[in-house]
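With one protein chain held back, the other chains of the complex are shown just where they sit.
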Amino acid sequence: MTGPRATIRVQAEPFDAAAESAALTAGRRDLGAVVTFTGLCRDEDGRLAALEIEHYPGMAEAEIARVAAQAEARWPLGGLCIIHRHGLIAPGDPIVLVVTASRHRAAAFEAACFLMDYLKTSAPFWKKEHFADGTAGDWVAAKAADEAAAGRWDREG
Amino acid sequence: MTGPRATIRVQAEPFDAAAESAALTAGRRDLGAVVTFTGLCRDEDGRLAALEIEHYPGMAEAEIARVAAQAEARWPLGGLCIIHRHGLIAPGDPIVLVVTASRHRAAAFEAACFLMDYLKTSAPFWKKEHFADGTAGDWVAAKAADEAAAGRWDREG
Amino acid sequence: MKAVYFAWVRERIGMPQENLDPPPGVVTAGDLIAWLRARGEGYEYAFENSATIRVAIDRVHVKQDAEIAGAREIAFFPPMTGG
Partner (left out) sequence: MKAVYFAWVRERIGMPQENLDPPPGVVTAGDLIAWLRARGEGYEYAFENSATIRVAIDRVHVKQDAEIAGAREIAFFPPMTGG
């Protein structure tokens, strides 16, 4: 498998998961598995009007690239795409996209899980909730479960 | 989360992964994670002209539905789509699609992995290789690794 | 009882399906395999490693010790390679 095609972007605009996935696999005959993860904004049972996502410009891209390089070193990937949005996101709209392509499904699945676990805990993005009832929202607290999910890759590695 | 929207199809025609994923999430504000797995036909470094996929009509759909019901019982899924093709598939073309949607990413990832592991070892499909050099192809042998991958869900369960 | 064959089991036997009328001593799917093996060269070849053969009765996977009484359709095929 030739070196991976890697796309990394941090943007306010929505993304087209299908187009990104198609770009990774176009003309390829060596890929057996493509895994696409899309993270969506939930309304938390009607409580939320929107999520506002703040990021650290420059470091966000650099940190995603660092995590992507770790995934490429760990699994034989034929392609990789990570896009993370910032700004105001409405319920039902996409926040993050991870696409991994590989010869076999285990590598594609594991790399996509790893990338999401690491993005959650190391990429400099912060979510603030905007409540549907008009009251001021608050910053989402980091979850111990996300730290634990990222930590398991250290133990397994 | 309301009961899952489940789509199960066995067909000769190609599928549109993006359209299936969009159908699962349309109008939903309770889903946080969508995982899409697409299995593609590899040319095995130029060795293959095509894969021919034979299936057991009736049992194939029933077995996929049985595995889907197991996934729904095990993870809180908000939507589910499984499409498996049969007939002649050219390198680069898609063979199988699994889409899982859930509130959180762990459920969507695990359910998609589980479904692929079980489809591999229990859905009645068989692959025959057609060689690029014109010589007669042979049936693909089942892999011990696939049995092991399916077996780990029993142990973890 | 209708028997259906898939993949190389079908190719080796030389037909996709047939009707079977096994004698009373054939109780389990495994018995049926042993009985079929004796019917000719193609069957012998198809079932030469009989432990690897998978069986479904009325479209549900069963082990070879499953009883076939009442089955409408019994299927024989190699380990699956879909997905």
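Couple of notes before you dig in:
Lettered A, B and C in written order, each chain numbered from 1.
The working rule: a residue touches a chain if its C-beta (ideal position, glycine included) is under 8 Å from a C-beta of that chain, and two chains touch if they have at least 3 such contacts.
Computed from a predicted model, the values in this text were never measured in an experiment.
Across the complete structure, the visible chains that the omitted chain touches are A. Between the chain not shown and the residues A:15, A:75, A:109 or A:125, the one that touches is A:125. Across the entire complex, the residue among A:28, A:42 or A:55 in touch with the chain not shown is A:55. For chain A, the list of residues touching the undisplayed chain reads 39, 53-56, 58-59, 62-63, 84, 95-96, 116, 119-128, 139-142, 146.
One rule holds in what follows: only the chains that are shown with their structure count from here on.
Chain A and chain C have Cα centroids lying 48 Å from one another.
Separating the centre of chain A from that of chain B, both taken as means of CA atoms, is a distance of 22 Å. Centroids built from CA atoms put chain C at 26 Å from chain B.
Listed for chain A are residues 105, each touching two or more other chains. Along chain C, residues 83 each make contact with two or more other chains.
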